[in-house]
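All protein chains but one are shown at their positions in the complex.
Chains: A, B and C, in written order; residue numbering restarts at 1 for each.
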Amino acid sequence: MERRKGELNWFIPDGFIPPNSTGNLISHEAICVLNCNEEEVFLEITIYFEDRPPLKSIPFEVKGKRTKHIKTSSLQKDGEKIPIDVPYAIEIESDLPIIVQYSRLDTTQRELALMSTMAYSIK
Amino acid sequence: MERRKGELNWFIPDGFIPPNSTGNLISHEAICVLNCNEEEVFLEITIYFEDRPPLKSIPFEVKGKRTKHIKTSSLQKDGEKIPIDVPYAIEIESDLPIIVQYSRLDTTQRELALMSTMAYSIK
Amino acid sequence: MERRKGELNWFIPDGFIPPNSTGNLISHEAICVLNCNEEEVFLEITIYFEDRPPLKSIPFEVKGKRTKHIKTSSLQKDGEKIPIDVPYAIEIESDLPIIVQYSRLDTTQRELALMSTMAYSIK
Partner (left out) sequence: MERRKGELNWFIPDGFIPPNSTGNLISHEAICVLNCNEEEVFLEITIYFEDRPPLKSIPFEVKGKRTKHIKTSSLQKDGEKIPIDVPYAIEIESDLPIIVQYSRLDTTQRELALMSTMAYSIK
């Protein structure tokens, strides 16, 4: 039997889209999803804020045996996007097991800063 | 039944508030808390030092279905704050499950450095 | 009895080989493997892409009681290497327990950025 590769529910408390960039690299965050299943996975991404109700269940799909590095600035639901320059948090729910890593590239001040961590999963 | 989203007890061994900044970004650390519960959570934050007894049980609250990116320099109890330029460690206790990530932004030397990691939780 | 030191299956969703470098340090990624066993371990490394089937089972060996910091740009199978400047993901399978950490050094824009995280393991 195949091992179950990943979990269904992932969390990233430190979300932040830097408002500025310098040089040729644009500041951004990526939710990096690995789908080791044969089947496509269907994600629902919920965004939590400090001072207002969550933006719920943004849909996203990742094909089987593929990875997708999702830029958070590209996510939207009914035209609503994640605001820049605002602290927020991310929850990802998937219909099949996945693995999630979060990275941020910040070029606000010359020249380049990186951070990365595995997201937190619950079983 | 809802899955239990997070844990009650989290640890961050590498705490440090950089004493200096350059540019427009101020060096700081953030304890990023995600509260997926409907109810507000009550936190107690304990600070461990290298050479003196802990500063115990600094209180903090995070509303239900919200995140809070807590700047460590803002924490205080009876007027006592975390000193800058000193190695320390952080323990967070919560009355309901939460998820915790720790990040540091350092602009001590031009221009910008970032680091981040999920905090360590015990079940 | 010895404790089992590590796991057999590890994942790194955020792989990326930066195309450019500045200064004397060359941009690169490292898959850092620690083998605490007495015996040599045999790894199979699979690379997942966003838009094409995986590059499967690149072989690699790490001797007993040794570490190896594997530069991803050095991996190849039948002459095929991991392309630069492309988002990808990594799976590592081992015949004995190992521990895996992933780090990236990026000097694309002056001068230096680092990120690191433990890889994600399944039991």
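As a convention for this text, a residue touches a chain if its C-beta (ideal position, glycine included) is under 8 Å from a C-beta of that chain, and two chains touch if they have at least 3 such contacts.
Keep in mind that this is a model prediction, so the values were computed, not measured.
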item: Residue among C:34, C:47 or C:96 touching the omitted chain; value: C:34
item: Interface residues of subunit B (partner: the chain not displayed); value: 9, 11-16, 48-51, 53-54, 87-89, 91, 104, 106, 108-120, 122
item: Chain not shown, touching residues in subunit C; value: 3-6, 22-25, 30, 32-34, 36, 65-69, 99-101, 103, 105, 107, 110-118
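In the analysis below, only the chains that are shown with their structure count from here on.
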item: Chain at maximum distance from subunit C, centres defined as averaged CA atoms; value: B
item: Magnitude of the superposing rotation for subunit A and subunit B (Cα, nearest 5°); value: 90
item: Subunit C against subunit A, contact positions shared by both copies (same if over half, else different); value: different
item: Subunit B-subunit C separation of Cα centroids, rounded to whole Å; value: 30
item: Subunit A, residues touching no fewer than two other chains; value: 110-118
